[in-house]
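Here's the structure we're looking at; comments come further down.
Missing here: one protein chain of the complex. Every other protein chain is in place.
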């Protein structure tokens, strides 16, 4: 199951700006891919050294540097040196449990997003941090792990079709944001399917597993919520902010992403409402079942306990029990007991138990 | 049952502005009906090509283009070309799960509404998207499905009575809004009837079906809520916005629609409160019933179990049991047991169980 | 029981401003009473035609027109004609399920209030609409039904004592508002008494009726809430609004009504909190009772079921059961069973069940 | 128990400004004590007539008039005449269920507070109204009942130590406020003790009394809440208000009282959270107990009911039952039943019931 808190405590006591990666370290090498494009030209390379990026820095073309696996502290340090970023940004890139935020440093904007992904089937949702740094003619995106959300974007750039190659770095940053938010819809749909499956299960045959699925759904929605709510503010800040890095035509598109984010939040809240309602339904169907069980027990016990008592009476060994001598005693008693059963039945029907 | 989420994921990875219809595609042809009117003249036609609309564009008269079945991507594309709409608008028209919103593009306003409809009797509520584009002398309304809410409006235009023919396109747009909100009252009334029926059921004979009806009511109200809450903001934005497309006299009418929307929200919240209360009542009536059942069981068991023990005692086959030899043993025992029953009865009455 | 929604749907499809009364129509004639007063003079008449009101219109004295039973569409139409009111106002007067609001039309203010009344003893609360139109020297009040809240006000005007006769139409409008809000306290007191009665019942002997009374109380409070919350905004808008129809000295009094309204809301919320708490208490007292019942059952069953087994053993008809032949077998067994009972008792006491 | 609503309905229908005391009238005479002081002089008197206060009015010294038992309508009327207060203030003084508020009348400020007091041990909390009128060189405090909160203040004035004698009427008003808020901490501490006692009880032995104590605590906290939440706004209004009656140096002290009020609210909300949690704990401990009881019953019944059946079989009087004739039939049966018991035990242990 997804960890709730990352081990941020390793940083307590260290001076601010100290670069420590708090996620799980992996053995693999970080991957740096650079795309440099304008309307006419397009270059794509995979680098081993971040320093080589600077070769693209002075051109008028837009440079997109995509770094996967940010756990390498030295790499992040070098990026900071090359581009002259504030040390707190570098710290935030490595502290991969940031909540989404945007910070305006004048010459560049620093945006933190959270990418959502499903852990296989029904196995919970986890979120990974994506940092985007937008400069005047470059965009640097840093992902905690390679997750392929930007693949279609890269394809669109390669093909050269559409608006994208004609527009600046701000449009590229928007496109990255859009790709992340579009991905939320994929996750939401999976959640929606689980909600609907749960609803059906609840009507047909609620089991304790239903309950645990409700709990898991709630947990997952809490994780999504933590990623999406602050994102709304981030995009609103980008759209309305007074930075000159984002052009007015791009702001129209940002408004569109904003609407999508609000849509995601809306849908999420709807799911939350529905899942809360389901818990009530589950609990009351459990207590309804208990009721049914108890009714069966009570009917059986109420009918047979008195009868058992009666036959017990005539099983006593008293010397002088006149009824035992009667010729029709036995059949008379059977009839009498039949009468009791009938009376009970009438009573239960009046009480609407049967 | 209504789907909770539309399949928006088909769009993930596509560039913004790509036109893909995300609803269920239907075989039928889209219907384009055009009404062109001013105080004196009135023309009504059904077109097969959107291009023919432009014939009406230059006149001073108000042109109302009503398009049903928006699922045809090419049609929407052509509308965009003819009138020069922003690609994001066209995308929103086809993404038929938008939340209500208004966007001001200077020369035209784009409004998204959600129309509510009942799925037969008690079979849940679904919502369809209606897009309205208001220009200086035209209104384009695009419905996901033909639902007849605008029929009476068309009739009023034809008859030529009332204010409508004398006023501009903004009044027409208001009238469309008003028709949609008036329709909410129809839906609310149905909900209200269901709430009252539930209330009666709850008092007379709560069953597990009551519970599922509560759940369905809650679900339906969540759907209505999702449509109505953002609508309030939309109408407020229209009323207070600084667009020149809406005249001051129309704004007075918009304030009236705003009041209606607030009224709808108010009533909805009242229903929500009541339905929440009903769940509590249901749950506690279920547990009250359990109590009743248990009391009957306990009374029966508490009376007869000890008696059965006693008769069991005298059913033992010990050689030496003096009581069995007594002449009055049997009737004495019967009396003794009668005494026990009486004592139990007193105890239960003291406990207020019977 | 009070209807939750009025049949507003009859209006769907009609053009805005169409006058249709949506409440229950009654056979009686509307009652128009006019009071015309200034510091020195006082005239009171009951009119049959609204047109006669205009005779008072040009004087400097304050004219108060009070119309009961607003269901007559023609009457409202004539009032509109005489005074030149906006058609939307006339529509709102007849749509008697408006939420409280104030609208400023420059020359006159339109205020909608809701009057609360109890339906006999414990039989629920209903609300009726009161419309007040305040002009420069006239006040028109329109009540859905005659309810007598303004009787004492009329008396004060007749007697000529106090500030009222010296002040303008705005003070009269304030006095009407104050009479309505004062009446809320009467309703709240009744609610308070019911809450206290419930509390006592809950401690002494909770029954399912307690539950239904809680439900009815909640329902009534929802109705009051719907009337009072928007009223607060209405009075705040009147107090702070920049209309010239209300003088500064009257605004001080409006602030006082505002305080009263806040007080009503406060008390209502307190009641809501308490009634919510009561439901919890009720539910847990029900489950406590269940517990008690189950304990009795368990004690009885746990003691006697094993004993019954034992006596069953010695009721068997095996040929060779040595114990049956023993002389002291029977009393020994009785002693043994007594020991079991004692052991059980010790166990139950340890468990704190008895 | 404290009444929830005062009988304000006696006022419905009376003109605004009518002076009627709505609390319980008491036989005693009102007490008027006057303290007149500046840095050098100090006079203290108990008056019988409010008119005598005016003797102090023209001096530069600060005059503090403290009136206990405000139920005497004539007294309040005379105060109003002497000082020329607005009639609505006099009405508010007598309507002793006001919510805390401040009103600025230019020459004087009118502040309403609520004093909290405990009704003996664990017997609920009630609140009394304190009105404070702050003029340029006088402070009038009016208490519903004599409660001694100002005793230490009076002592400090008499002793002449500290800042108080050197500062103006606004500092005196602050000191009164501070005394009231300090008293809240005393009440909160009692509440805190009750919360902690409840917590212990809940862990050791929850009884239905625990539930009623929770209910009483909640009720008391609702009453405190009603007094404290609006007080915060009152003090904020005093601190930030633009009245010239309060000097800047006193505002620093008001900020301190404000902090205390926020602290009171914070602590109260913490208690509320905890008490809500306790209800959950209580309810689940009740249902846990039910579980325990049911388990015992089930274990006993499940073991002995089948055994009783078996011994019943061999108690039948069929002529031809071969087992009865077997020599080892009886011990074999006993062994068989022992086996059943052992099997059951294993089953229960697997289910973790024993």
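Miscellaneous remarks
For reference, chains read A, B, C and D in written order, and residue numbers begin at 1 within each chain.
Criterion: a contact is a pair of C-beta atoms (placed from the backbone, for glycine too) under 8 Å apart; a residue touches a chain by one contact, two chains touch by 3 or more.
As the structure is a prediction and not an experimental result, all values here were calculated from the model.
Looking at A:203, A:324, A:338 or A:354, the residue that reaches the missing chain in the full complex is A:324.
Considering the full assembly, D:321 is the residue among D:237, D:321 or D:337 that touches the omitted chain.
In the full complex, subunit A makes contact with the omitted chain through residues 1, 3-5, 7-9, 11-17, 86, 88, 97-99, 101, 103, 205, 208, 211-212, 215, 218-219, 222, 226, 230, 279, 282-283, 286-287, 289-290, 292-294, 296-297, 300-301, 304-305, 307-308, 311-312, 314-317, 321, 323-327, 329-330, 333. Along subunit D, the points of touch with the absent chain fall at residues 151-153, 156, 162-164, 175, 178-179, 182-183, 185-186, 188-189, 192, 195-196, 199, 203, 252-253, 255-256, 259, 262-263, 266-267, 270-271, 273-274, 277-278, 280-281, 283-285, 287-288, 290-291, 294-295, 297-298, 301-302, 305-306, 308-309, 312-313, 315-321, 351-353.
Heads up, the rule we're going with is that only the chains that are shown with their structure count from here on.
Between subunit A and subunit C, the least number of touch steps comes to 2. Interface of subunit A with subunit B: the two copies contact each other largely through different residue positions, with under half of all numbers used appearing on both sides. Shown for subunit D are the residues in touch with two or more other chains, namely 315. If each chain is drawn as a node and touching chains are joined, the picture is a simple open line. Every pair of chains meeting the touch criterion is listed here: A-B, B-C, C-D.
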